[in-house]
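Missing here: one protein chain of the complex. Every other protein chain is in place.
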Amino acid sequence: MAQRLLLACGIALTVAGSLAPFLWFALTSFKTQAEVEAVPPLWWPSGGWHFYRVALFDHHLLAYVANSVIVAGSTTMLALAIGIPAAYVLARVKLPGKAWFLGGLLTVSMFPQMAIAGPVWRLLADVQGLNTHWGLVLPYVTFSLPIVVWILASFFRELPAELEEAARVDGCTTWQTLTKIMLPLAAPGIFTAAILTFIYAWNEFFFALLILTQPGKQTLPLGIALFQGEFTIPWGELAAASVLATLPLVLMVLLFQRWIISGLSAGAVKG
Amino acid sequence: MMKSALRALSADHAAAWWMLVPALVFTFTLAVYPVIASFILSLYRIILSMPALGEPFVGLENYAELLRDPTARQAFLVTAGFVALSTTLELILGLCIALVIHAQFPGRGWVRAAALIPWVIPTAVASQMWRYIFNDQYGLANLLLFGDRVAEYVPWFASPGVAFLIMVLADVWKTSSFAALLILAGLQLIPDELYEAARIDGAGLWQRFWHITLPLLRPALLLALLFRTMDSFRVFDLAFVMTQGGPGDATQVLQLYGYKAMFTEGRMGYGSAVSVSVFLAIFFLSLLYIRAIGSRLLERNA
Amino acid sequence: AADRADTSGEPLKPVTLRFVSWKADHPRAWDEAFARFADSHPHISIVRELAPHSSTAYHDLLTQKLKNRDATVDLFFMDIIWVPEFASAGWALPLDDLFSPEEQEHFLPAAMETGRYGGHVYGVPSRIDSGMLFYRADLLAKYGFAPPRTWAELITQAESITRGERTLHPALRGYSGQFKQYEGLVCSMMEFVGGYGGHLMTPDLRHSLLSTPATLAAVEFVRDQIIGHIASRAVLTYQEPESVVPFIQGNAVFHRNWPYTWEVANDPRRSKIAGKVGVVPLPRMAADRPPTTALGGWLYAISPFSRHQREAWDFIRFISSAPLQRHFALAAGIAPSRAAVLQDEQVLEANPHFRAQLAMFHGATSRPRTPLYPAISNILQRYFSRTLAYRDVNLRAEAERADAQIDRLLEIGRSAR
Amino acid sequence: MADLELRAISKRFNSHAVLHDISLKVADGAFTILLGPSGCGKSTLLRVIAGLEPQTAGEVLIGGRSVDALSPADRDIAMVFQHYALYPHLSVRENLAFGLAMRKTPRNVIEERIAETAHLLDISPLLDRKPKDLSGGQRQRVAMGRAMVRKPKLFLFDEPLSNLDAQLRTNTRIELKKLQQRLGVTMIYVTHDQVEAMTLGDVIVVMERGRIRQADPPHETYLRPADPFVAGFIGTPPMNLWAGTLDRRPGGWIFRRGGLEVPVPPLRTDLSGHTDADVILGVRPEDIRIEPTAEPSVRLEAAIDVSEDLGADQILHCSVMDERIIVRVSQRPPIPAGRRLSLSVPQDKWHLFHENRRLN
Partner (left out) sequence: MADLELRAISKRFNSHAVLHDISLKVADGAFTILLGPSGCGKSTLLRVIAGLEPQTAGEVLIGGRSVDALSPADRDIAMVFQHYALYPHLSVRENLAFGLAMRKTPRNVIEERIAETAHLLDISPLLDRKPKDLSGGQRQRVAMGRAMVRKPKLFLFDEPLSNLDAQLRTNTRIELKKLQQRLGVTMIYVTHDQVEAMTLGDVIVVMERGRIRQADPPHETYLRPADPFVAGFIGTPPMNLWAGTLDRRPGGWIFRRGGLEVPVPPLRTDLSGHTDADVILGVRPEDIRIEPTAEPSVRLEAAIDVSEDLGADQILHCSVMDERIIVRVSQRPPIPAGRRLSLSVPQDKWHLFHENRRLN
């Protein structure tokens, strides 16, 4: 009984703690300007969609959304395209030095962005990559590769080795084994890796700040961090923009919670 | 005979290497090379706004400068404090959340999703959100604490200690669920049989937690601890958006300090020295990580 | 537009100029200006690139482009404080060949001075800008006060007004300004330092003077008399956008800000105190000391990496011409940098505060003009923020430490061959 | 030590009924086997007894007192799990001590009991090792030790030997039997291994789909299975079972299936009403002779389809008038496939079932 009570409290606290702060922000987005600046603050909004209209049309939020979609989408595709073969090889093929490679890769994911910011910036400058989406995608791919490879490698490792040997006896090359047999089977893992990469790229701030200086190219987090009004901080618009920026991810979590959890635990602990 | 067998095999190995090449290229050009380049840059004095100074080689002078600089020391202390405090809290909270979302109850999927939401909210958004919640005039924190006693409203970010704690709070809120995920994975690995054996042995709820769950969770906790340690060492967005490092450098974290040195002040050499130092700190931590847990992972992968 | 191109005889190659600026305070006034430019220069189209409002963020972004020799930036707004840095780094085009001395004479000499460094002109002043004191004319009148001339007066007035309004209006504070750890903190503090007759640096820019008595006194004054007294401690977290809110919400009696605040405070859609606002020069420390204020302002500058420097100059000439400055003064309340326009009857009628502003402008002090300013500014920000935020720090020790840091930087700066 | 009684235990998981109305008495000191195919509810029943899973209906009595309100810890039982469930982070000694420590047993008593148990099970040298450093058999013994050290009233085993290899399994089986005889404790033992069931148990409880089909001593279960399920489940190769009808002939009852007619042995039940009844006739492969016997027996002419030589035995897959029959013989040299044989089945070796009940 006590156990059930404890659990109920735990559930309530978890849900409230996770959602309440953001809900407050979301409430703010439905207030009127006067309500936003009211002292003391008001609980219930009455402003409707005004701030959303302002955020979307006056602050060109849709352009930021489009940029984020392009960047996060291409990052995901490219990271998978590169990560899948690498993960497969690392999971399956006996290669000398493989352990070092995996360890090294893991270390890369720990690099502070600052440690590589300067040279990456110079590198991108040399190839005209600043202020381009692909210029941002490149470091994103680099930083999401470890997690992609890690998750996928653990997924591939879980798939029976027999299947591959069957494919080899049936005449498949390594590449064909990967594309015809392993890929369809690893679909759930790929999906998880894709979600995680997408979330990472959608949320990343440091490189975006560094690489995208042209407002037309900037991604959502940057737009939100550098959000500005005419004279004061436009909290209402900011809240509306934040809700819009977060909504896709919240939907993703609601829909794919199971995959995210299983993928992360597979990648992390079973490693 | 043997040679041809080897050849058949090494053709496969060659294919395998080719499949690694793109990942290697990315990792080397955009991670390994830059770190090396940063290190080389850190040996020069490069001040972009003063090309007249040239770019003299100064050896380790930038590092000496770093050691002398009280601001750098402050940034290091702030970062270390942030790492220690936030990871500790995240681990404790993450463990609690993990225990909750590991239990069986109807609607668990929704609770799990709810717990994950802070983790997917962009840090930039979360930072603005907390900045708003702790606003000195129309923040939720003041409303909850003081209601309409407006005169008592507290300017939270004005106190260095409080500003630092808010940054910790924002990080804990955002990433505890990630720690919880890792710990949850550990929980799932503990067989139910053990709990049943303990129940038969007469262990109560708390004793089961203390004698079974906690010791067996150690690897997962360690993993979460080190993941979080390394990640929180890189804190940047929170300080950048919420406080810009103030007040009085109370939230001046290393990455922000390095960023300012390099990109605001144009001191490429010195900024590189800062970033190389951050890198080394994290690198040694990750060595620790590999020693503590990774060796087991690597064995499995070998 | 096509027919005009025809009438001009020789068709000009169409050119697109990228103009980096912050998000405009008065979008309509600017749109109108751009429209007029498009009419007279049909072959030049202007793309505005909006950068962050915060001077530091804007600086970082712009310098990144310039470091990168980004040819897509043609011209930009340049904070007056960046002139030495940009000049030294070669990020701003010297305008000596384009900007004839005769033309320079039309501008206020003090304003022209902000664009000069090392004997060259790098920018055309777009406005005059300096810190001002805004006040609640209604409240001062209610309590029978004249606008304060000294800080002591300001403090007394603030205290008695807030005391008097306490029951009616508990949230009312005496003062609101900018004391967050950011670039603006240097401006704010410099005004007090100047008030005590002090300086941040020696005139030859060899030594930092933070541990001189005047500078220390200024910090002590702000720490002990302003923050947490007439002003909420919240000012430690305020930049301009935050600091203006209590004022226009009617929660502050006095407010230090840049001239554009006049417009905001009198806009009834945004402000609860529209029509109840007065503006005067910042108070003095003592009646016998000169008033001091921080010099601000923005210059039009051309990127040396631009491929359309001629057209960029055409645009600057146009936008800083007398008619346009009149337009901005009337439509947006921006104080002109051309002496003639500033004295224009119509302009002054619409903006009575320009007189006070001009007076202030002449006494304004500039922040240290060195290419190393961004680094020095960071040290200054940390120093001021620490000493204001922590009440128990050893002020002198902190000052000496910051002095040493700055001196060391300056020494490095002098090591040029 | 205590006896155990189950009274009409039922168990459902949500809407899925796993145990139906299970009643059973286990005498003090008896070794009782729960045997049945996978998923029949053996583990569930054991867990209900342990109190790890509450029953949906019915009552569990240990030593005559209802324990339904007691937690597993308070029922004074011990359980040995299939995967042993040793605490991996504790040494063997600590594993043994855990249950006692939880019950606040004094330190010196704990020491004493551990020494005693370790001696009995011959694991004294292992006391300071961690479970991961033990072999399968050693782990098994530690798991037993952990159960024994508390001296509970009742021991519950859930397939404790299924993770050992064949050799070790045989040895441990024999040791376990000796141990039980020596300690005289009450044990409930789940398995799906026939050999374990036959050799260890005083009573075998055969379960199928949540019901008890038979609860008898092993030899009784083998010799007189209560229904066709038990008949087919116990014995390798399994009993030959034919579905057919019963017919009255002048000389007695006849089993008929297609062209095959078999005179059946005297029945215990009165079959007056059962002419043409559907019945199942069974005979064990090892009860069929290929040499003529003296006993009264039925003769069947058979052809060998496949002959499998297992070394010691031979399994003959034969057909008798289109019906398949498996015969087990021990014969050297082996009889090759293709040969015709005359099989004889002693009258008393037939098993006859009707509507899930044994007729003879």
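For clarity, chains are labelled A, B, C and D in written order, and residue numbers in each chain start from 1.
In this text, a contact is a pair of C-beta atoms (placed from the backbone, for glycine too) under 8 Å apart; a residue touches a chain by one contact, two chains touch by 3 or more.
Source: prediction; values computed, not measured.
When the full complex is taken into account, the listed residue touching the unshown chain is D:G235, out of D:P160, D:G235 or D:P265.
Here one chain is not drawn; of D:A8, D:A27, D:A243 or D:V306, the residue touching it is D:V306. In the full complex, chain A makes contact with the omitted chain through residues 160, 162-163, 165-172, 176, 181, 184-185.
Panel shows chain D; residues 165-167, 170, 174, 177-178, 194-195, 198-199, 218-219, 222-223, 234-238, 284, 286, 306, 308-313, 315, 317, 328, 330, 333-334 of it touch the chain omitted from the view.
One rule holds in what follows: only the chains that are shown with their structure count from here on.
Taking each chain's centre as the mean of its C-alpha atoms, chain A lies 56 Å from chain D.
Annotation: 15 Å between the Cα-based centres of chain A and chain B.
Spacing of chain C relative to chain D, judged by their CA centroids, is 92 angstrom. Multi-chain contact residues of chain D (touching two or more other chains) are absent. For chain A, the set of residues that touch two or more other chains comprises 37, 39, 210.
Chains touching one another, given as pairs, are A-B, A-C, B-C, B-D.
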